[in-house]
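All protein chains but one are shown in place.
First chain written, first letter: the chains are A and B, and each begins at residue 1.
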Amino acid sequence: MTGMIAAASSGTADASYFARAERREAWSFALLALPGLVVIGLLLIVPVGWLFVLSFIGKDGGVSLENYARLAQPVYVITFVTTFQIAGIVTLGSILLGYPVAYLLSQLSPRAAAICMIFVILPFWTSVLVRTYAWLVLLQRRGLINSWLVSLGIINEPIPLVNNFIGTTIGMLHVLLPFMILPLYSSMKTIDGDYLKAASSCGASPMRAFWDVFFPLSRPGLFAGTVLVFILSLGFYLTPALLGGGRVSMWSMQIATNVSTYSNWGAASALGVLLLVVTIAILAALNKVFRVDKLYGGR
Amino acid sequence: MKVPVSIRGLSKKFGSFEALKDINLDIAPGEFVTLLGPSGSGKTTLLQVLAGFVTPTSGSILVAGEELLTRPPHQREIGLVFQNYALFPHMNVFENIAYPLKLRRLPRSEIETRVRGALDMVRLSQFIDRPVDKLSGGQKQRVALARAIVFEPRILLMDESLSALDKKLREQMQIELRHLHERLHTTTVFVTHDQREALTMSDRIAVINNGALIQFDTPRAIYDRPRTRFVADFVGETTFLPVELGTSGGASVFGTPLRLPDHAGAVAAAQSDSWLALRPEKLALSPAASPETNVNSFSAVARETIFQGDSLLVIAGFPDGQSIAVRLVPQEANRGLVPLPGQPIHINVHRNDSILVSGDV
Partner (left out) sequence: MLTAAASATQIRHYQRLWLYGLCALIFTFLIVPCVLIVPMSFSASNYLEFPPRAWSLRWYREFFDSAEWMDALWLSLRVAGLTTLIATPIGTAAAYGLSQMPERLTKPLRMSFLLPMIVPNILVAIGVFFVFARLGLNNTVTGLVLVGIMLALPFVLVTVSSGLQSFDGNLERAARSLGATRLQAFLTVTVPQIKSSIAAGALFAFVAAFDEVVIALYISSGENSTLPRRMFANIRDQVDPLVAAVSSVLVVASIVLLLIVQIAKRPEKGAAR
């Protein structure tokens, strides 16, 4: 009797009930992600979308491509070339410096690796502004580097190391190097030492074993690090703005200058949209090869 | 608490894959039912539907006449023991077992008594303050069990709960579980892919394959009277011989007319695809055809003899090349019966041990 009443009150379930229940659950999970998506939508998509619209509006207020046409001017072309040059050098530099460090870390005992890791993590944690400031101090005319070089007799008088291309590159390399080391290290850590032993037992010299076995297996990390460092360099603002001394014109600085000096929102937007398109194109091209959303997993 | 559970027309599709196909199962109040089936047959899926973690595609489950499927998992009053125990690592033994009671807002003193009672039942009283990661596999298993029964659920579900334990411990736990069930009489659904475990523990066994219920019967019936070739093969070592059906309703194997068992209801349903299922321990050997009228006797040639300690396995070959195993008890009386390789022999089976099964899976 009570059973029947309960059955009546809870209702019987049919196929459509189950389908609805399943959909309701899926949506309730999507709902959990909603606040975050709203924040990103309102504070990232809307502002950037607005710039996108602005970039197609000409001086007269009508729709035009003049903002993009202007990007062919020599001043911008020089900026693009400089940006890619610096991004390229910084990426290359971070590979050359990052690979040996990641390799060493992966070969050390966990204890020793944890200690050495501090040298990578501490800079990573330290504010970019502070580190850039430190380089400004180190590289200045009467700074530590110059005085060492002079006292070592390598140079006769202080050379300009800051407020130029060199300073910008060094500063950016320092800021971005951990972004190379961390993904590299996490992919190298998973390489089983037995592979190398197997290679040697097949008769490969240690060098040969490294190139034939270790290097190919470390490639996913190298790839992730390279992409990360390159796209971060393309859009980098802070370090070039402080260490370039106005003499190095990078893409992001052109955007800032157009806004603050010329109040030219159209030009700034066009530059920004192009920068974003280039960044996303690089990521999209590489997304085919590996999972971009895994990029930041190394942290 | 004893409740009947009635599963009606239950189906589950994952995309186009049918994990459960129209399952109908009536479980009596207080019954211990085992779901037995090979890996991937849908046992876990069925259990998860019962527990409320998988939404079925269609069907109904009535518990004491009331629809279960419309209730959220936390209101189902079902105790669930996971294969990997799923003990909460941040709680000790006491806190784990007290968890369902705290959720039910029982007074402290009552929680205390009930937890102690449950721990007594699984014989773990001295471990009450242990962190759960300091327990052995068997002890974890018992804690998981205690946690699942302490709130007196209406139904107890166990998913391959013993498979992670070593053989000795497992057999001990099987007996303890049985005893526990005799004390509590909670309606229980136990999942395993180990046929011996299923035969030992259950009131009834539901054999599942490819998401479909094949046979639901007592352990004896499942073992002695399997309905299909799949069931016979799954619950015990079996040799299948093809059965030819005569026009007059009689059946024969290798041209020899078959003497049919008493419970030949199965034969009435015998389709063209019928098999004679023979179990090694039900067979006997003789040098010549058995004269007895209740025995089916097939001629074969001995091939080899394998000593297995508690038994002696004679492998013989039929004229069509198929081999069959005969289990002999290695006692002195049987010594004369052990044939030499190449020796012609007869294999005898009582007609009531001659199982006819259909070829369906």
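Convention: contacts are C-beta pairs under 8 Å (C-beta built on N, C-alpha and C of every residue); 3 or more make two chains touch, one makes a residue touch a chain.
If you're wondering where the values come from, they're calculated on a predicted model, not measured in any experiment.
Participant: For the chain not shown, which residue from A:A21, A:L71, A:L97 or A:I166 touches it across the whole complex?
Facilitator: Of the candidates A:A21, A:L71, A:L97 or A:I166, A:L97 is in touch with the missing chain.
Participant: For the chain left out of this view, which of A:L129, A:I155 or A:A285 touches it?
Facilitator: A:L129
Participant: Among A:I86, A:L161, A:L182 or A:L196, which residue is in contact with the omitted chain in the full complex?
Facilitator: From the options A:I86, A:L161, A:L182 or A:L196, the contact with the absent chain belongs to A:L196.
Participant: Where does chain B touch the missing chain, residue by residue?
Facilitator: Against the left-out chain, chain B lists 51-53, 72-80, 82, 84, 86, 88-90, 99-100, 103-104, 133, 147-148, 151.
Participant: Going by the touch rule given at the top, which residues of chain A touch the chain that is not shown?
Facilitator: On the chain A side, contact with the omitted chain comes from 26, 29-33, 35-37, 39-40, 42-48, 50-51, 54, 97, 100-101, 103-104, 116, 118-123, 125-138, 140, 142-144, 174, 177-178, 196-197, 200-201, 203, 205-206, 209, 231, 234-238, 241-242, 252-253, 255-256, 259, 265, 268-269, 272, 275-276, 279-280, 283, 292-293, 295-297, 299.
Keep this in mind: only the chains that are shown with their structure count from here on.
Participant: Averaging only over C-alpha atoms, locate the centres of chain A and chain B and give their separation in whole Å.
Facilitator: One centre to the other, that is 57 Å.
Participant: Any idea which chain A residues touch chain B in the complex?
Facilitator: Per the stated touch rule, the residues are 3-4, 6-7, 10-15, 17-19, 21-22, 25.
Participant: In the complex of these two chains, what residues of chain B are touching chain A?
Facilitator: Result: residues 55-58, 60, 62, 64-67, 69-71 of chain B touch chain A.
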